[in-house]
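What follows is a single structure, and I will ask about it in a moment.
For this view, one protein chain was removed and the others were kept in their places.
So, chain A:
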Amino acid sequence: MRKIFVEVYAHFSKEGEITPISFVWLDGKTYEIDKIIEKRPAASLKAGGQGIRYKILVRSKMLYLFCDENRWFVELG
């Protein structure tokens, strides 16, 4: 299990809520987040780290995107 730090484009609401919209992958391409299935604080026991975990759907693939103290990473199996 690896963690890949990514650049994220997000929406910041007036209430302070952060919603990731897309991220830049290792190949330099920007991938849109199709759906956020779940958002909750969680530990990434396999990749190492802790933060707000977004269970997301990208091109019909399910991924875990973490926001750990303003740094974003994807847990990769």
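Rule of thumb we're sticking to: contacts are C-beta pairs under 8 Å (C-beta built on N, C-alpha and C of every residue); 3 or more make two chains touch, one makes a residue touch a chain; residues count from 1.
Definition applied: contacts and distances are computed from a predicted model.
According to its UniProt record, the chain left out of view corresponds to "DNA polymerase IV" among "Sulfurtransferase complex subunit TusC", "DNA polymerase IV", "ATP-NAD kinase" or "Carbohydrate ABC transporter membrane protein 1 (CUT1 family)". In the complete complex, the residue from A:45, A:62 or A:76 that touches the missing chain is A:45. Interface residues of chain A facing the missing partner chain: 1, 40-50, 69.
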